[in-house]
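Complex shown without one protein chain; remaining protein chains in place.
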Amino acid sequence: MTATTEAAAPRTYAAHAQPLWRRVLVTREASIIGLLLAVIAVAMATVPNFDSPLTVTYLLRETAPILLIALPMTLIIITAEIDLSVASVLGLASVVTGLGVQAGWPLPVAMVVAVLVGATAGAINGALVTVVGLPSLAVTIGTLALFRGIAVGLLGTTAISDFPETWTDLARTNIPGTPVPVVIIAFAVLALGFAVLLHFTPFGRSLYAIGLNKEAAAFSGIDVGRSKFWLFVMSGTVAGFAGVYFTLLYNNARGDNAIGMELQIIAAVLLGGVSIFGGRGALHGVIAGVLLIGTLGSALRLAGVTSDIINVLTGLLLVLSVVSASALSWVHQRRVAALGRRRGRSPGTSS
Amino acid sequence: SGGDDAGSDGGDAGGGGSEEAASITFLPKSLGNPYFDTSNAGGADAVEELGGTFEEVGPSEASPTSQVSFIETAAQQGVDALVVSANDPEAICDALNEARDVGVAVVTFDSDTNPECRDLFVNQATAEGIAQAQVDLITEQIDDSGQIAILSASANATNQNAWIELMEAELDANHPDVELVEVAYGDDDDQTSFDKTAALLQTYPELEGIVSPTTVGIAAAARYLSTSEYQGEVALTGLGTPNQMREYVEDGTVEAFALWNPADLGYLSAYAANALATGEISGEAGDTFEAGELGSYEVDEEGTVLLGDPFVFDADNIGDFDF
Amino acid sequence: MQSDTTSATPALELSRVVKSFGAVVALRSGSLRLHDGSIHALIGENGAGKSTLVKIIAGLYRRDGGEFRLRGEEVDFHSTAQSKANGIAVIYQEPTLFPDLSVVENIFMGRQPTGRLGRIDRAAMRAEATEIFDRLGVSIDPDRPTDGLSIADQQIIEIAKAISLDASVLVMDEPTAALSGVEVDRLFSVARSLRDEGRALVFISHRFDEVFDLCDTVTVMRDGAHVDTMPIAETTVDDMVRMMVGRDVTEMFPKLPAEIGEEVLAVDGLTQPGVFHDVSFTVHAGEIVGLAGLVGAGRSEVARAVFGVDPYREGTVHVGGAPLPKGRPRAAMARGLALVPEDRRRQGLVLDLPVTRNITLAVRDRLARFGLIWGSRENESARVWASRLEVKTAALDTESGTLSGGNQQKVVLGKWLATDPKVLIVDEPTRGIDVGTKAEVHRLLSQLAQQGIAILMISSELPEVLGMADRVLVMREGRLTGEFKREQATPEAVMLAATADEEPAR
């Protein structure tokens, strides 16, 4: 009577279809890291002056804003959203820092206000996306213009550059005894925080689920709207912080600071293996992606290659990285299909 | 791109080499600007005469922060001298100082930074001289009365702002009937300047004249005017290169405009940079150096070297120039 | 009924067709022989390979081996356009409409009638669509977008699409899964008239009554292989089931007696205007409450509102005596509520995530230590549930989208059982599931009730409700219209409450 009981032999379920080394080494992230190491090795060997500590300092100092903003951007793209307004938020925060100092506030106060403005900007994006339910691509193209417009509108023709030297020096100094700028400490802390959040918390798990199927995520008790909202707030906050750093680094608060950086950041995140459709990607890949673009640019500039060629290479890298991934999966499918056909010819040899 | 044989092999020891020759890198506000093309060509000539190595680098759009990475690269390469036209007086300051710390001589030309960030500024003309020349040109063309507007480059361009300030003072002091109605910013971008000109003409139907103290701006404004109903009605002057303006002077859109010779500016800057790099001068007031066919120059207060007075081009003399 | 055409060239013939996806062999040896003027049933367990066979016919997949003949000619379709051009129309298991386009455009997309300069002749298109709808006996506004149409209406449009193709072979992959009795009847009469016009039809369904009602021949598949083909008149349900599962089964697992405890879930006066009104009921520990009704009665909406994924305007929900906040699935889960939704592909599973992550998705907070979660703990937890429910998969990190429907349903069940629920709401737990798995699901639900879990089971299949439930609630048009104890719940009584003025379906 009982339906399916033929002394159900205890089944074992292999947890993994692939061996460990394959799962670790044959990943998008691993190949980006490998490429980064290769670029560094080649540059060391062939580009004069590349091996100087200055290279490290300059590289990290300049890519720091991209590194910072790439962190929350990764999480946002994993939920299948996007934030194109980050560079505008950076510019707005820069202007706010400047105006604060001009108004006679102590710099730390101005900095805190600037970061809060960034958070507010992020909250506006978040609310439009989650509460009103608009597509983030369109929303942030709008706020890209809006926040930049406010920044440029507030400061008009002027640039503010009378920041206390103790602070501007802090933005430029290195960790004593190393060629690494102090801002990297802030980045490391944030990166660790974001990595843990994304890869080792229930919240992080829910982000992948949201990116792949937000309806199923909602049915699993994940508050999709709230999660996304906070991601946008994080993105705004980090962009605000990056704006303060940018201002101090260049001793310069301007409305058009970091104009166009949003696309650089997104390019780096995508290069790092995050899927624009959401649900896939890891932070170590993204960090490697940012550093890869930065290092390549730095090495090529040192080798006397002009900025246009560097742009072409950045674009090629991005295109090749996605195309190769899709080509690989195509080859894989072909192989599998061929395997299937072979099996098909000799029936009876299946599972 | 512009930089010819860019084999900057030398220069590990920043500063005085055994020979007189130095490696000099030119960093304009942006690439793709014919004014800097000309000035850099002058610089390249000078470097060739000196037997050094010339390199030209720069961002594709004129923003201060994008200049920084090129300054840093020059510092890493340990070039002997860097010749910069600053997009912002402050933003590239720290980077320039770091470069000087590792032994790079820094000369600014065309647009200065704060004096403490560079060794020498090669000034194309004094700000007073430029402002005076432009006010004279425009007031003459509009019979010293009516509305005028200024079409500037980017809102932060140091040199532009200094001139505009002086022009306003001069207008207030000596031309009571001339009203400056607006300062518009074309961002040294051709399309923006063109559209801004259209907007100015429309916003101020009474406008008598436009001053554009930037070569990109004046060319764009002239092109708009030449095809519009305002041709010959609204006066246009400012700073432009003869090759860009020739057509408009000939068709009557523009009566006269001013400029120095940018090639000379680059040439002088290269000699100044070389003199600094070889230790011939230190940038103190009173130092003197030879600048090839331009003769001898002296460093004056605030570490400035002056090229000379601006030159006025008009229909009679424009045929004599080709740059 | 069926003219004897076995000797004539078959309209379509597949023999020993092979198809595999990676390591998964979906079809080992699929065979099917269709004749004109016949309706051919294709049955088999979940994952038997029916849909895969259909997709090969449609040109969506290319076979790895075997033969495929159309009217005697060997063919090898590279695209669905080719199969269409050869007079094959396919209604896929999931409706595939363009939500932003109008009903007419959906029907004719890609082959609109054109006039001069290739200009689309909208009037002709509209006229033809109206004609088809008349023939189907439905009136759908041909100019409205398909967005917002009920699943039944969407299915009707799929059928209209196939009819307009004037195809000689029409394949329907579970077209009735989402249809109510009236709609099924209407579909069947259209299918019969198409058959009488001399076309060949394939009909896939898990409902034997439908197969007997409509078809003349049946092909049974098991494990990706052809088992047998025979005239429907020469077979019985028991035979078919035996062939499908390779053993004897009954469709229904007998309900085990369970001790009914205290009230766990109490819903009072739940109202969402336009969706459901004044819905009140209770579920006790150990009790299975069946919620019956026609498709579209609003049962799923009530379940979703109770769980908190949908809003409701008025009313209260109590779990274990304490009120549950509105619209907060998390709070509901914390209080021991679990919902197995009706649409497993869209709501139940993240198809691109591995089985592991799906099973642990609802318990991720619980698996965390000091707020941190590790893959090994997830794997461990998932392994337990996968083996308890006997999910058929080679490895737990395979993407759940590649499992067959029944196994996907088991993953969803496992996901919610892992939360150790006090109240389990299951919405159509056996929709599209084969008999064997169905009995397993029933046994599982029975056991869970025995363990003291309160179960609310929504089902459109009356035998299932009557067989499993201790108490039956009936909904019609958003209102509770009947409540029956197990003993009182006769098919007639329940159907009457579900339809009232309408004619009883099935």
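Order of writing sets the labels: A, B and C. Residues in every chain begin at 1.
Simple rule for what comes next: a contact is a pair of C-beta atoms (placed from the backbone, for glycine too) under 8 Å apart; a residue touches a chain by one contact, two chains touch by 3 or more.
Assume contacts and distances are computed from a predicted model.
Not every chain of the complex appears here, and the one that does not is recorded in UniProt as "Autoinducer 2 import system permease protein LsrC", selected from "Na(+)/H(+) antiporter subunit A", "ATP synthase subunit c", "Autoinducer 2 import system permease protein LsrC" or "Heme exporter protein C".
Every shown chain touched by the omitted chain in the complete complex is listed here: A, B, C. Screening C:Ser83, C:Ser400 or C:Thr437 against the full complex identifies C:Ser83 as the residue touching the chain left out.
The residue touching the chain not shown here, chosen from C:Leu101, C:Ala127, C:Ile260 or C:Ala331, is C:Leu101. Between the chain not shown and the residues B:Asp45, B:Asp190 or B:Glu255, the one that touches is B:Asp190.
Annotation: of A:Met44, A:Val109, A:Ala188 or A:Leu263, A:Leu263 touches the absent chain (contact as defined above). The hidden chain makes contact, of the residues A:Ile78, A:Val101 or A:Val139, with A:Val139. Residues 1-2, 31-34, 36-37, 40, 56, 60-61, 184-185, 189-191, 194-195, 198-199, 201-203, 205, 219-220, 223, 227-230, 243-244, 246-247 of chain B touch the missing chain (whole complex, contact as defined above). Residues of chain C that touch the chain left out of the display are 58-60, 79-84, 92, 96-101, 105, 109-112, 114, 118-120, 138-142, 144-145, 147-150, 152-153, 156, 180, 182-183, 186, 274, 296, 477. Touch with the hidden chain on the side of chain A covers residues 84, 128, 132-135, 137-139, 141-150, 152-153, 156, 255, 260, 263, 266-267, 270, 275-277, 306-319, 322-323, 325-327.
As a working rule, only the chains that are shown with their structure count from here on.
Top-ranked chain pair, ordered by C-beta pairs in contact, is A-C. Computed centre separation for the pair chain A/chain B is 39 angstrom, with centres defined by C-alpha atoms.
In terms of their C-alpha centroids, the spacing between chain B and chain C amounts to 74 Å.
For chain B, no residue reaches two or more other chains under the stated contact definition.
Touching chain C in their complex are the following residues of chain A: 1-4, 6, 8, 10-18, 196, 200-202, 204-206, 208-209, 212-213, 215-223, 279, 336-337, 339-341, 343-345, 347, 350-351. Across the complex, chain B meets chain A through its residues 1, 3, 6-9, 31, 55, 57-60, 63-65, 68-70, 72-73, 75-78, 88-94, 98, 102, 155-156, 161, 183, 185. Chain C meets chain A in the complex at residues 16, 18-23, 25, 28-29, 63-66, 224, 247, 249-250, 253-254, 309, 329-330, 332-333, 339, 341, 346-353, 356-357, 360-362, 364-365, 367-368, 371-374, 379, 383, 386-387, 390-391, 393-398, 415, 436, 439-440, 443.
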